[in-house]
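Note sheet for the following structure.
For this view, one protein chain was removed and the others were kept in their places.
A, B and C label the chains in the order they appear, each numbered from 1.
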């Protein structure tokens, strides 16, 4: 069985990562690739590491014939998916890797993204794409909204703890260390090699990061009352990877037990033995998420550290995982690639 | 005026950094260099970047004639300074860059370093070397104990806030991002380039790091009651630099005002405009510490981020700053080197 | 069809890379893993990135029952394979990733490795493992000697040119830029992150590198007369990758045409359009080799640049490719993994 997919926005890093994953996927096929500014070029011109693959040429989105497409991966800049999805044939399933459908509440969308949503009806039907927690909905969804990469990392660390009321909901501090590919391939002075290669610094501090909209939505729904976390990302000089250090109030052993139990049957989420800390280097290039729990000398405090590859499990790997479910394939198809180390 | 110095343990990174700083210092001269395992070698063999300097050959410690030495920098592995300092002529001043004299309480020393202190009388006379806060004592000290590099970074962020009772003393969380040179030049598998270059991970988590002994001592003394902070360092792939993200409960504007006032006349400590975050890359190779303060969307929370170069302001630069005071020189002599960026 | 393999020396980087490749290989299975110093440990303790795999525990070599093993991958330090292979049951095939069987001439072996070969009979039967050029011999071999990683890179650039007499054999200069994983996981001061992360320097200059033994053997045989190349590797701060810049005298267009023709049907060797230069980042984590050819303003000069991942195509990927042939599998089985970028 082969399903035809199209990747919209294939000239960005998440687009390239989708190609990487689908190239060795047993049941997915790339039927079309779009990239508006690079239309007409070969993928190998834009991404020489894909040189060996026989891929369709990059075209403009409107040149794609969607009639033979089973599923579209939309890896577009935020804001562009809303209109697009409305225009697609109803039979085409969609995994949106952008932010357009992550928030269910139009007001929340407008608050965090600064503009009214233009497809609010569709917005209500989108399923939030955190596979491990929305599996059943995803299986029957037409439109799945991929999560933010930070949002995925922190939710893997916290959801079972919030659901089981194991932590103080009013004292959650998440300090993230983020690989540079999270900023995409766009030209920004502060993303130059020279600016980033020997530097560590925080950004979007103080509660300004858009992924907070996802945390608020998901954690509040889970807790049945408003939950706000303190969340601070930091740029570190690695290409791929997010490490989330979550400072919590609760019993560390109980927390470890709950996470271990929650993910016991999950193929991609691995909880380390108590007291061990995961590293971004151990999930690089893979769809795995590693989670570690330690106690502190201060009683009642716990540290939960989660790490994943932002481009894979945090974005394109998650997208393929969701596509697998939407298309009736095995959830792990094409995704058991081993991390690349060193 | 020229003061003669000896560097003990010159084959490590803090030893090399001392040489770097003293080489362009207007009043210090290097009269002797020791390195037990590399005795007999030239410094240029051990550190080719010092090739252009006319330096004494590396010798064993016992070969040094201390009679002409005004001040000794002891950059030795932890535990070796205790006996050594006892044996030095009383006229020789000492700046110890190791951990032997940081803790004043013998019981605390034994708790954190796993062995009884062998020079407890001397231990009582040592002055804690955080220059900006122990300036007067350092001027008249014979023995100054350089602080831990993490300890220095966090104390610059927190001391004025604790002293002025601006933050909740029972809710201090410090998440550190640490350059690899903090581990020194010793051979450890997890410090290989291949292990560290694409990895971020925490270590010494849960309250096990020895610098906690310094925090406990200093913050409790300052507050007049026991204070324990939660402190977690993380290895990030940069050679030099520490970035401490301190999550606090207090009024961010008041915190910013207090830090700004506290450091207004300090030549090396710079508080950024409110809302800005410093980066390790902006202090690399220098004796400066940059501090930034931001508020959070959650009222009553503040984030104070401090950064410095662990080898310079966190260790060897601090040592020279203290030596300047001990020798009656200007505190900033030889230390106004501009950070190297990019 | 499933073939049982054992990996000897599994605690090194090439061992881990073999595990990575075999984990998603359709027909190979890991039946045993040895690592003398780490015997008794789980692979996940030694390589946390392999945590999700169900792998046999690390044992000492002598604990392995080779009776059920179809093929052994020997990823041992140089010198240890010679005796070992003699002791293995004759039915067990062997791919040696070390240097013990690369040189056919005992005198050459002794010259480059400083000791007499202890299994000279076996040495004569070993097939040199450069798959693309020894394919038929490898299919029927019991013992295949994996090539040096530098040796593979340069040979992909030069073999067709020497065979077709397109270049001046007395003026071949190969300047290599080498990722740090080529030095393995052993503890050396000059391989620390701090020593390598901002440094580029040459090593083994002047014709001292052991891979020269392979070049001499292979190029001389190919040319039918002695050929010596000038070969200088340089350490650059990347974990994986070799880029060989080969300065040649010959017609660049003819050289490009010859390379293009020679590799037209090769699945792993890709010749770029004339005038383009490959980068190590475009083959990272894969079994591909990219080759580019440019002319120079000085007539009669050509630059051929070849790049591959030293741990994969330069070592463990090549080993699996050879094992596939020896076991009657498809040559590309398990090896079409797409490079990881960025």
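Quick note on the criterion: a residue touches a chain if its C-beta (ideal position, glycine included) is under 8 Å from a C-beta of that chain, and two chains touch if they have at least 3 such contacts.
This is a predicted model, so every value here is computed, not measured.
Student: Hey, which of A:76, A:180 or A:243 is the one touching the hidden chain?
Tutor: Answering carefully, the residue with contact to the hidden chain is A:180.
Student: Which candidate, C:4, C:41, C:230 or C:260, sits in contact with the chain we can't see?
Tutor: C:230
Student: Touch as defined at the start, partner being the missing chain; which of A:24, A:197 or A:220 qualifies?
Tutor: Answering carefully, the residue with contact to the hidden chain is A:197.
Student: Check each of B:196, B:211, B:282 or B:301 against the chain that is not shown and name the one that touches it.
Tutor: Within the whole complex, the residue contacting the unshown chain is B:282.
Student: Touching residues of chain A against the unshown chain: what are they?
Tutor: 13, 180-181, 183, 185, 187-189, 191-198, 237-239
Student: Name, in rising order, the residues on chain B that touch the hidden chain in the full complex.
Tutor: 13, 16, 19-20, 23-24, 47-53, 181, 198, 239-240, 267, 270, 272, 278-279, 281-286, 288, 290, 336-342
Student: What is the set of chain C residues that contact the non-displayed chain in the whole complex?
Tutor: 171, 173, 175, 177, 194-195, 197-203, 205-208, 212, 228, 230, 232, 234, 236-241, 243, 245, 247, 275, 277-282, 284, 294-298, 301, 303, 305, 307, 342
The criterion applied here is as follows: only the chains that are shown with their structure count from here on.
Student: At the chain A/chain C interface, shared numbers over all numbers used: above half (same) or below half (different)?
Tutor: Mostly the same residues.
Student: If you average the Cα atoms of each chain, whose average lands nearest the overall Cα average?
Tutor: Minimum centroid-to-centroid distance belongs to A.
Student: Roughly how far is chain B from chain C, going centre to centre by Cα mean, in whole Å?
Tutor: 45
Student: Could you state the distance in Å from the CA-based centre of chain A to that of chain B?
Tutor: 39
Student: Taking each chain's centre as its mean C-alpha position, how far apart are chain A and chain C in Å?
Tutor: 36
Student: Which positions in chain A touch two or more other chains at once?
Tutor: 198, 239-240, 278-279, 281-282, 284, 342
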